[in-house]
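Of the protein chains in this complex, all but one are displayed in their positions.
Chains: A and B, in written order; residue numbering restarts at 1 for each.
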Amino acid sequence: MINIKLIGVTKRFGTITAVDNINLDIERGELFTILGPTGAGKTTTLKLIAGLLKPDEGEIYFDGQLVNDVPPEERDIGFVFQGYALFPHMTVWENVTYGLLVRGMDPEKVERIGREILSKVHLLERADSYPHELSGGMQQRVALARALASGSKLLLLDEPLSALDARLREELRFELRNIVKETGATAIQVTHDKYEALQLSDRIAILRKGKVVQVDTPVNLFTKPNSIFVANFICDMNFFEGIVKKVDEEGSIIQLRGGPLVKTLDRTHRVGERVVVAIRFEDVEIKTGEVEHPYSIYGKVERISFLGPFVRIEVLLDNGEEVSVKLPATIGYRFELGDRITVNFEPTKTIVYSYPRAGLAEELIVE
Amino acid sequence: MQVINLFGKKINVRSFLSKLFLTATLISLGVFVFLPTFYLISFTFLGWDEVYREVFANPLIGDEHWQQIKGILIFSFRIALVAVLIDILIGIPLGYILARKNFRGKDVVEDLVTLPLVIPTSAFGFATLITWTTIAGIGGFLGLGRGLIELNYVVPIIKIPFLILIVHVTLTFPYVVRIFRSKLEELNPEFEIASRTLGASVFTTFRSIVFPQALPGLFSGAVLAFARSLGETGATMIVAGVNTTASIAIVKWVLEFKIAPASFLGFLLILIASLMILPIEYFVSREKSISSLPNLTETLKIEKYLLKFEKNASRKLYWVKEFVSFIFIGICVILPILVVLNSVILYWNADPYTGKIEGGVIYQLFGPANYFKSLTRATAVSLIVATVSTYISVCIGIATTIAIEKYRFCRAIRSLLKVPLVVPTSALGLSVVLLWGPKGLGLINPGIWLIILTHIVFSVPVVVESALASYEGSGVEVYEEAARSLGATPYDVAETVTLPIIKRGIFTGAILSFTHSLGETGATLIVMGRDVTVSTLVINMVEGLAIPAALFASTYLIALSLILLFAFRKISK
Partner (left out) sequence: MPDVKLVNISKRYGKGRIIAADKVNLEIKDGEYFTILGPSGCGKSTLLKIIAGIVKPDEGEVYVGGKLINDVPIEERRIAMVFQNILLFPHMNVEENIGYAPRVKGIERERRAKIVEEIVSMLKLTLRSTAFPDELSRGAQQKVSLARAIASETNLFLLDEPLSALDSRVRLELRYELRRLVKELGVTAIHVTHDQEEAMSISDRIAIMKHGKIIEVGSPVELYLGPQEVFTAHFLGKMNFTEGVVIESSGGECLVEVSGGVKIKTKAKGRFTREHVVLAIRPEFIKLSQTINENNKNVIEGRIIEKFYTGSYIYYKVKLENGIEVFTLTEAEKIYKDGDKIYASFPPEYVILFKYPEEGLEKELSLE
């Protein structure tokens, strides 16, 4: 396992800057995820690390060694491509052992490692099949086996699960982490799926339009997103515009559009400042009926969506805005369309951001 | 990275080898392909005084040559234009059927569309000639007692000789059909389904959705067909009668040692061909096509009626496109072949009309003229030329393909390579003989080696285009990246991944250039000296009025090309 460092790396394609001056420090043995919308520059970053693309500026270090001029075939990496890129003219066996043979390994060793790795992904019986004869899930496993076969110390995974059905993806997510961790390699994966990132990673870097916005552990990213973009991308978050009305030692009171007041623990903004109040769907507290409270907001149930273990309720507040609430299904059942609702934002769960210069709508765009 | 010490300097082995590879490829391309192609231009410029004198200010005939050249060019352009227009009318329905429909016998239709590309043009010209102008053809079948039309019959209104027109249309329509078809196949058929779910009939869908997007393909095909018509020599020589096209003129003048007018005409043709490439490249690189078509019909207020017509046509006239296409193929492609086969049998022992055995195939082949010996010798020459030139072209072609894909500045080479494809082959032949022959470097005399060098000039682009199409169509790049990520050097990648995946494209290119070489006439006539190929032999036979021998040679050539076509189809699948 090796440590990867990117310093000031930039890559342009014509007039488009795909990767813009990014700095990353990935630790040995880490399962690191680069998360962001399509077109944010994630695949480009991965290919730069692999050496399949050359950076226009900046340096890339593997364990302290500068690798900018090292061609991909000498970087000792295992790459899983988005569409798998299994050689169509070779069988499963030939695909998986390709990396071993092309590096000049002993035929006996090749035979042994090939069998080992195919057994690990449960595909030894299909060794003589061609890629187009296999299902999507099987192809994915072959791609993984091929990348792992040579025991590289660095694994690069480009949306390894995105070509699969949703249900299959959920199942294979758990397996993927095990397989990767077993090898002991440093793994960098790229995805646009936040669940994948949260469930599998040791740390996550959020990429937006070529820039790194925040790097942290899943727990920290989820509990302390540093910007509206990250909050919106990683969590299911409600956002409300407001103006700070009062600040004291306990926190602040913010007035939302149309008048309702919200209490928060934030003390970093001044009175009169325009802010954005954010609270997660699962942190919004709701009760039927109208309960008197200085910080209650009233509304009506607009829509109830069933999500399996959870229920998502859309409440139309009296001030015209909507708040989304996520509840365990056993509690969510108690609500019905049209019910009068009291909404409460727990101060400890409320996050306050400065109002973004580009406007709130712009920050909430996820593409 | 391997670094070695050579003469006290550190050299990176890998980058040295790749530079060597690139240099070798560029040099071979330059020497074998580009130099001959463009030599005629510099020859004309360098010898301008002499050229000017001969063509424009000849002491004997003034600017007669220039007037002739003008007339010939206009004539050739007219033919090409009309031929291409007819090609488009046929190409659209035929291309659509081949791209979208599946039916029994589709294989046969595909072969018939490829046949004109593969068949030796002189043999085909001859077959067309007897079909229309002799009693052995349609005329006899209809009981007229003579040929259906005169040799020099001119089509009224457009004023183009019928035989030349039908030969050109038949030999050029495959270019339009194949490119239009592949553009249609690239187009996701789901777009047509989306259009229909929105309520548009099949014909309306074609007009609004398919046609605008496939237009660049149609245009490319049309330009190639136009160029092919300009350069068509073999068949034209046989059916031209009293007329002269540009490519025939070059051959005639060269054989009369009138190098100046020949080279000037050749120079003009090369220049025009190079200029024609520009619009092709422009349209092909621009993916957006013409969307103003629907607006046009609306402005003209005919949209409503058009929609209604298309709706009814979709229901009732859907069979028209198959009908038109098949009739066309039947008359232009199948009929001449059948006539030749029939005639060879008829004329086998003796002339069926006069009874003279001197007019029989056997006599002409094995009698005093001994055409059989000439035929076997010519076959050997043709096969050697085709094999050697194809082999060398494939080697240069593979290296060039890899260079084009790997190095960005080599992209320009791809466009440049389209020029030899588009230039009339007789002009190419002239350029080659002037460069390598006694009047130029004096290295090679007209003969088999010069033929081989000439054929390489137009074979390399065929191989490269075919390999590149295969490369781009198969999405090889991602497999190359995968291979490199697994530790393969660029050489490993080319050997184990790139070439196996594109080998079908390379084979296709090889077979196309092999068959083209077999059937090539225009350039060969100029550079062949005393070594005769089969296609030029047919011309000799016809000019020597040895009709039965020509019948036999044509049948033999057609059979040969059908066998090659079969091989072509097997390998392309």
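Here is the rule we use: a contact is a pair of C-beta atoms (placed from the backbone, for glycine too) under 8 Å apart; a residue touches a chain by one contact, two chains touch by 3 or more.
Please read these numbers as outputs of a predicted model, since none were measured by experiment.
When you scan B:A194, B:L275 or B:I345 for touch with the missing chain, the hit is B:A194.
Here the missing chain is touched by one residue of B:I135, B:L307, B:L416 or B:L499, and it is B:L307.
Residue-wise, the contact with the chain that is not shown comes from A:D193, picked out of A:D25, A:D193 or A:E241. Annotation: of A:Y61, A:Y130, A:F222 or A:Y355, A:F222 touches the absent chain (contact as defined above). Which of A:V271, A:L307 or A:L337 touches the hidden chain is settled by the complete complex: it is A:L307. If you put the missing chain back, the residues of chain A touching it would be 37-39, 135-138, 165-168, 170-171, 173-174, 177, 192-195, 198-200, 218-219, 222, 233-236, 280, 282-283, 303, 305-309, 312, 326, 328-329, 366-367.
Contact residues of chain B toward the unshown chain are 188, 190-191, 193-202, 204, 208-209, 212-213, 287-291, 294, 298, 303-304, 307-308.
One rule holds in what follows: only the chains that are shown with their structure count from here on.
For chain A in complex with chain B, the touching residues are 47, 50-52, 70-74, 76-79, 81, 83, 85-89, 98-99, 102-103, 146-147, 150, 156. Here chain B touches chain A in the complex through residues 1, 14, 478-479, 481-489, 492, 496-497, 500-501, going by the rule given at the top.
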